[in-house]
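Only a single protein chain was left out; the remaining protein chains are all shown in position.
Just so it is clear, A and B label the chains in written order, and each chain counts residues from 1 on its own.
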Amino acid sequence: MEDSFAVEVCDVTKVFPGPAGRPGSEVTAVDHVTLQIRDGEFFSMLGPSGCGKTTTLRMIAGFEHPTEGEIYIHGRPMGLTPPYQRNTNMVFQNYALFPHMTIARNIAFGLEMKKVPRGEIERRVQEALEMVRLAGYGPRRPNQLSGGQQQRIALARALVNRPEVLLLDEPLGALDLKLRKEMQLELKTLQKEVGITFVYVTHDQEEALTMSDRIAVMHQGKVLQVGTPTEIYERPNCRFVADFIGETNFLDGIVREQDGDRVTVVVDEALPLMVQTDRPLERGRQVTVAVRPEKIRLLPQPARGEHNSFPCRVEQMVYVGTDTRFRVRLSDRVVLSVREQNVVSAPSATAYYSEGSGPVYAAWLIEAGRLLLD
Amino acid sequence: MTAATATPKKRTLLDAIRRWPGLQTLVLISPSLFWLTLFFALPLLIVFVCSFLKRGPYGQILWELDFTRLFDPLYLKVFVRQFSLNNYARFFDPLYLKIFVRSFKIAGITTLLCFLLGYPMAYWIATRPARWRNTLLLLIMIPFWTNFLVRTYAWILILRDTGLINNLLLSLGLIHHPLPLFGNDLAIVIGLVYGWFPDMVLPCYAAIERLDFSLVEAAQDLYANEVRSFWRVIFPLTLPGVIAGSMLVFIPSLGAYVTPDLLGGAKSVMIGNVIQSQFLTVRDYPFGSAFSFVLMALMLLATLIYFRTARRTL
Partner (left out) sequence: MEANASTPVARTLPLSRVARRGSRLGQMIRAGITLSGLWGYLFLYAPIIVLVVFSFNASRFVTAWGGVSLRWYRELFKDAAMMAALKNSLIVAVVSTAISTLFGTMVSLAMERRQFPGKLAFDALLYLPIIIPDIAMAVMLLLFFVMVHIDLSLVTIIISHVAFNISFVSVVVRARLVGFDRSLEEAAQDLGANELQTFWYVTLPLLMPGILGGALLAFTLSLDDFVITFFTAGVGSTTLPLRIYSMVKLGITPEINAISTLLVLASMTLLLLSLLIQRRGGGSVVEIG
């Protein structure tokens, strides 16, 4: 692997001054963020609005400069370099196509700025249009295109310059669901074809999970976790990540004892469950165990083997086509969300249980639980 | 990477401009700042100062300032003696008081008539289908912005004794002597209403258009008929627009000059005419300045009222 990453964000902080310089009203949009983005990877920054992901992206592009820290692109420190001197290109959220220029001129713009010879410009513009499957649209104007088409032109306009890094700021946000799903796959395929590093910003976790090689989950200016989609989903390292991605059940409890990598946690003073961990924990420590709803099964008797099983009562059952959602109560204060796939045409569990019936056992593999320490 | 195609000297200037946005801002505002300060703010100041001075026997302004002697208390006394409130005191002369009163009266009547004419018109436009409204407004604005002098002159043709209206009525035998429609306060009011009622229509339209009509329907559901629902619901809610429009009519009417000059008679003098005669005929610049300044103060006051009440809700 190369020594230098495609993009390296080194302990970057960005503070915006408050309105009219009122002291104490500054906003720390990005708080000591460090990221290392590898060459050729599809890297996403994921988080709710205001988490700093867009600000970080804009700092990579050069529209903002870090208050502290440094950004490197292929090993070169960016400093205060303005955007037009960086080898990055951005796809904007609202596409930002120049309304007073034709599509061809839009795409050619970056090449014209770099004084590429006329003939080559025309050739590359044609290539770019073909790449996004809009060949022949050159003479049209942006306002004659649909949202999805505009988005692809914005992409072409950026890629035609062969940047070192392509930055995408929630480019699919304005598209309807079906189109969005199509474009997600297209973008992913395109990225693999072209081989350029993509840095993608989104608040849609499904989108990030679908497209990315690696994801950085951000919240309130900080990076909480960086990992592959699998790592992020299966092994969240904190409550926020576990909660933000997919659905999670959180069980708060106290450590009772530890045996190697197995810890017994007592939840709600009466429910002992086992969970895996790789660190030593002292007795009495407060922890949270996270279990995803699809990892839990409902059985007529306790499961055998490496399982946690608890008797519970089915409080609610909702049929949603592909699966059935249950809400089961383990005790006065502990309620779990359970998701069972409808493997047979009727919800499998209704063969055994309807609301309010029992006894039912909620069971999950010990290794399916995750210990969170915040 | 952009190549440095400019000569080295030019590059540093451009670099400097780019590096310090403050310098850019300065370059952008300096021409206008210079022009407005020299040819607007400074003249304003001059008028203000001049209003406290006296007029000399040959029509010049009595004004003497020797900077080198400013610290001499004797000279200072003489210098300060040049200023006085005489000009302002003269406003209380019944001759001028009458003019002030007349100007207010005319401006007030004009405003009232503009409201009576303009508000229903605004209402009518607001109740047309949406795609017509902009055009209808355009049709009002365009004549409004054309030559005021010429449009006022047209009223001479219409209103005077041998003018259009009188000719028509005389030839129809409806009257035997020409109606005095010209050379008096009535003509001035007609001219002013004509000139300024579009300035009433626009703010009223904006306020009416913004009205949430379900409130009117609620009123009517509660047994109010059209008249009642107008007075108790529509009018109060559109009042900010009415106030804005009133100010936009009253202010220029108060300072009217061309209209009374062309349409009024020797007896229908308004503030604007006094200022003109002081400056161009009598050449009492200090007195004219005082008049002018009072006019501007009244304008400022009315503008402040406008900003306070109307702008907040509009």
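Convention: a contact is a pair of C-beta atoms (placed from the backbone, for glycine too) under 8 Å apart; a residue touches a chain by one contact, two chains touch by 3 or more.
Note that the structure is predicted; figures quoted are calculated from it, not measured.
Enquirer: Given that one chain is not shown, which residue among B:Val47, B:Ala207 or B:Val269 touches it?
Expert: B:Val47
Enquirer: In the full complex, which of A:Lys114, A:Lys192 or A:Arg256 touches the chain missing from this view?
Expert: A:Lys114
Enquirer: Touching residues of chain A against the unshown chain: what are they?
Expert: 61-63, 82-84, 88-90, 92-94, 96-100, 109-110, 113-114, 157-158, 161
Enquirer: Counting contacts across the full complex, list the positions on chain B that touch the omitted chain.
Expert: Given the touch definition above, chain B has residues 2, 14, 18, 21-22, 24-25, 27-29, 31-33, 35-37, 39-44, 46-47, 50, 61, 117-118, 120-121, 123-130, 134, 137-151, 153-158, 162-164, 167, 194, 197-199, 201-202, 211-214, 216-217, 220-221, 223, 225-227, 248, 251-252, 254-255, 257-258, 262, 272, 275-276, 279-280, 285, 288-289, 292, 295-296, 299, 303 touching the missing chain.
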